[in-house]
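One structure, as structure tokens, below. Some questions next.
Just one protein chain is left out here, and the rest sit where they should.
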Amino acid sequence: MTQLNPIRRIAISTGGGDAPGLNAVIRAVVLSALQRGWECYGIREGFNGILRPDRFPSDGVYRIDKDQVRGISHLGGTILGTTNHGNPMRFVVRQADGREIEVDRTDDIIHHLRSMEIDALICIGGDGTLTIAHALHQKGRSQGLRVIGVPKTIDNDLDKTYTTFGFDTAVAFATDCIDRLHSTAESHRRIMVVEVMGRYAGWIALHAGMAGSAHAILIPEIAFDVQNVVKKIQSRTQTGRHYSIVVVAEGARAKDGQRYLEEQAQAGGVERLGGIGEELARELERRTGKEARAVVLGHLLRGGSPTSFDRLSALRFGAAAVRALDQGYSGIMVALAFPNVNYVNLEEVAGRMKGVPLDGDTLQTGRDIGICFGD
Amino acid sequence: MTQLNPIRRIAISTGGGDAPGLNAVIRAVVLSALQRGWECYGIREGFNGILRPDRFPSDGVYRIDKDQVRGISHLGGTILGTTNHGNPMRFVVRQADGREIEVDRTDDIIHHLRSMEIDALICIGGDGTLTIAHALHQKGRSQGLRVIGVPKTIDNDLDKTYTTFGFDTAVAFATDCIDRLHSTAESHRRIMVVEVMGRYAGWIALHAGMAGSAHAILIPEIAFDVQNVVKKIQSRTQTGRHYSIVVVAEGARAKDGQRYLEEQAQAGGVERLGGIGEELARELERRTGKEARAVVLGHLLRGGSPTSFDRLSALRFGAAAVRALDQGYSGIMVALAFPNVNYVNLEEVAGRMKGVPLDGDTLQTGRDIGICFGD
Amino acid sequence: MTQLNPIRRIAISTGGGDAPGLNAVIRAVVLSALQRGWECYGIREGFNGILRPDRFPSDGVYRIDKDQVRGISHLGGTILGTTNHGNPMRFVVRQADGREIEVDRTDDIIHHLRSMEIDALICIGGDGTLTIAHALHQKGRSQGLRVIGVPKTIDNDLDKTYTTFGFDTAVAFATDCIDRLHSTAESHRRIMVVEVMGRYAGWIALHAGMAGSAHAILIPEIAFDVQNVVKKIQSRTQTGRHYSIVVVAEGARAKDGQRYLEEQAQAGGVERLGGIGEELARELERRTGKEARAVVLGHLLRGGSPTSFDRLSALRFGAAAVRALDQGYSGIMVALAFPNVNYVNLEEVAGRMKGVPLDGDTLQTGRDIGICFGD
Partner (left out) sequence: MTQLNPIRRIAISTGGGDAPGLNAVIRAVVLSALQRGWECYGIREGFNGILRPDRFPSDGVYRIDKDQVRGISHLGGTILGTTNHGNPMRFVVRQADGREIEVDRTDDIIHHLRSMEIDALICIGGDGTLTIAHALHQKGRSQGLRVIGVPKTIDNDLDKTYTTFGFDTAVAFATDCIDRLHSTAESHRRIMVVEVMGRYAGWIALHAGMAGSAHAILIPEIAFDVQNVVKKIQSRTQTGRHYSIVVVAEGARAKDGQRYLEEQAQAGGVERLGGIGEELARELERRTGKEARAVVLGHLLRGGSPTSFDRLSALRFGAAAVRALDQGYSGIMVALAFPNVNYVNLEEVAGRMKGVPLDGDTLQTGRDIGICFGD
């Protein structure tokens, strides 16, 4: 770590899909920084506040004081706005002739921040944002810019941190929804298929499915055979349980590709409708002879007031990011390593994904209490 | 009203889609009846407990005591089970040769109940169930069977009662979902389209949309021009609000049929995906250039623990049904006429639908506070 | 009604204890008024914004625009602040010599408002505030000031309106709390006494107690004999229910004064601790030999995000108040008369109290399902 100048101004950016708790991170960053006598600036919509002067002619990077973070801990979303970047290292730019080209804008970002005499940047975001943060750190340190990452992922699929804010809120709401479906499913003797987020990792499906007493849970980490789900449903029917709840992560996949869909196509030539939840409902209906309905939770999981757990994690992340800066760090991400928050090098994080461990006790608990995982 | 024998035994049936509060009605019926020294029987799954001996060989109609209704007021669903009838007066029967025919089974129901010495029947259900209840009353009174109806409709579209249990729970959950979507919509500058139940009446969309501060609400009672919604969204953008929430009842329809869908088909030849919510999201995306996402609440609105309002309404309905029997009534439906529960003749109810009144103060309030109704 | 000038400016005041929904009323008033081209002003803390220049030197009455009412419908409290007045017609003033005298300040209020060219005032509050509103209307009409009242009472004890915003939220939260206490009471075989608001009327206790499946409910309208509650608890024990939930309104009173407290004093000389809830718990413990615990909900019932029902009622009240002004009314209160909002003369409202009717079907339902009311 090179000797750096004392910090006087910091900036904050939130990137990627929003997650409940972002505002609590921002509040903790701002209050912790102000208490150290630093000034705080917010960058609008990821880095658009800097890179899109067309969109933000004057206030793309703006001063944040105590008043602006008052009473925001319990609000969903982000007061800074956010945006989904594609390739994290490159930004698409439309040229005068109308053609779009990809250019590396990290130098522009660093230059803009340093021209405002901003000494440090706190980037709150997922894998893409943290990759950008790492690049900004590497290029920025010679120019006097320190960079700290704060992990954000509703899916809980970021490595090197036990969990992040937003995940508990998503699981809590998904569980509430599954709770709601039990009684209507039982009253109508239906199969309810609940599709939740989780493209690469099945954490939300696993935790909400278990907490909500689902009968089958399908996650990306375990290729499923739909016939195993059918067997589970049939064995329930035989013991007088005429309904079933199946939770499926959007990224769950069948063992042999999606063989049952081919069968289905041959059987009736039905076109594909919707995502995995809808597909699965129709297939289970076909194979069991029971009514099946799909419910897709999607965007509902991103919103809402963060749970107390997520608010606290978010406050701790935000305060830890400022503390790390105060201690002279750059290029690190704050992370939850119960019972404490610690620091991890950003280069160890980028591009790594944390799936549900197949030998973990949570999955084993699911098997012990009779949940079908499709394998 | 002819003089009837004193009541010693009653039966209860729940028909149609389930609604939060059904169990509270059942509990109030059972406790009120037991206190009068009557015996209570539950009929499983609408009238399947009588009509489907294949499904319920022995316990299709079973004795209910205090223990079975303990602690059920706050549970969703119905402990009796339910079923959706098609034509309410007729039931499909599969004959020995495999052919299915429709027969009127009201005589079978009455005969079965009377053979068990059941003196009265309380039917809890929607328009279809209440029509059956009326028929059972007409045929049953000469055979010593009295019939009372209890209205049930999540959509709030039954006439002659101000509201019924289940509706407030559905509105409360839909409002909670809309609340959740505000922050994520704003953070991402998106249009969120929320599709709620309401095939013929827009009560849920109207109440939840207004309570949840939606910017446009589309209901079956008001044919909409999608361009008016577009204008509303654009005027919000011009004043710096870069997101919008549109609530749409599943039965909402565009003014000129679905003309914008034809345009869409001409423009890109895109196939139809999903219901009105998905359609509308894609159309708004096309016309405004903003990202739009659809969320379909569907079955989530049927489940869950009833709100305190619905639990109380349900208890009052159940107790009133027993009171009506005790007072010698038959052929009536209990109804909420604030501040009291009163009785309405079943023949006045069947086949009538209560839509949102176009001259009511709720709709006017919506217009006064700037909500777009698409007209 | 005399012919009045067209309205150009209105002011809003919120008085008395706060209630969830106040902000939704304010939002509907402001949006409805702005849409008519009127200007809106808010008066801080009841009428302190006018009467206490020491406290509000410059901004006691301030302009409210669209931005200030954005996203406030779901917030508890009131953005205007509030205050509890004693005698509604008189305000205590401290003189230069230190003595405090009571003076009638209605003329000062009218003069202040008219000097700002404010043509109409919307007063949102309970019995005290509505009495002030009536006085302001009587004195103000000759000076060009119209006055509309909006009823506010968490206790639901205002006459001439079926209900107001805030009550449903209080009942919902109290019900949630009672739900929570069932399991812990049962696990420990305890009596739980839940004290809720309701000094003169038992609406909250009755509705929450019934929705929450309480076993005894004590309200101001029915003097209770504690021995009847003891009998109820003992009869439950005899049928194997070893716990009981008793809901008591703060204003509930024993039949013979508080005779059981005297007995208690004689028995053990225990000093009085806390309110009716604590007293009752100790007395029930003494008489039944079971452990009893008291929980006082108090201020928790005032706070929180309003339920969807209360948000909608509040919006309707706010819009109706502006509509009434637009139609030329003054001296009236808007009121909920399902299914519509109507107008009631303020003089018919002031000083009248709406208790739980002893012959209403809600109370009868409670008796039918076996709840003990102490009589």
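We call the chains A, B and C, going by the order they appear; numbering starts again at 1 in every chain.
Convention: contacts are C-beta pairs under 8 Å (C-beta built on N, C-alpha and C of every residue); 3 or more make two chains touch, one makes a residue touch a chain.
Since the model is a prediction, treat every value here as computed from it, not as a measurement.
Engineer: With touch as defined up top, name the shown chains that contact the chain not shown.
Structural biologist: Spelled out, the missing chain touches these shown chains: A, C.
Engineer: In the whole complex, not just what's shown, which of A:31, A:116, A:223 or A:344 touches the removed chain?
Structural biologist: Only one listed residue reaches the unshown chain, and that is A:31.
Engineer: Among C:77, C:355 or C:370, single out the residue that touches the unshown chain.
Structural biologist: Result: among the candidates, C:77 touches the missing chain.
Engineer: Going by the contact rule already stated, which one of A:73, A:131 or A:164 would touch the omitted chain in the full complex?
Structural biologist: A:73
Engineer: With the missing chain put back, which residues of subunit A would touch it? List them for me.
Structural biologist: Touch with the absent chain occurs at residues 27-28, 31-32, 35, 71, 73-74, 162, 168, 171-172, 174-175, 179, 182, 207-208, 210-213, 307-309, 311-312, 315-316, 318-320, 322-323, 338-341, 357, 360-362, 364-365, 368-370.
Engineer: Since one chain has been left out of the picture, which residues of subunit C touch it in the full complex?
Structural biologist: 17-18, 22, 75-78, 81-84, 173, 176-177, 179-184, 186-189, 192, 271, 273-274, 293, 295-296, 298-300, 302-304
In this section, only the chains that are shown with their structure count from here on.
Engineer: Looking at the contacts, which chains touch subunit A and subunit B alike?
Structural biologist: Chains in contact with subunit A as well as subunit B: not a single one.
Engineer: If I average the C-alpha coordinates per chain and also across every protein chain shown, which chain's average lies closest to the global one?
Structural biologist: Of the chains present, the most centrally placed is B.
Engineer: Which chain has its C-alpha centroid at the greatest distance from the C-alpha centroid of subunit B?
Structural biologist: When every chain centre is compared against subunit B, the largest gap points to A.
Engineer: Suppose each chain is reduced to the average of its Cα coordinates; what separation in Å results between subunit B and subunit C?
Structural biologist: Computed from C-alpha means, the inter-chain centre distance equals 32 Å.
Engineer: Determine the centre-to-centre distance between subunit A and subunit C, using the mean Cα coordinates as centres, and give it in whole Å.
Structural biologist: 42
Engineer: Please output the residue numbers of subunit B that touch at least 2 other chains, ranges allowed.
Structural biologist: Correct list: 179, 182.
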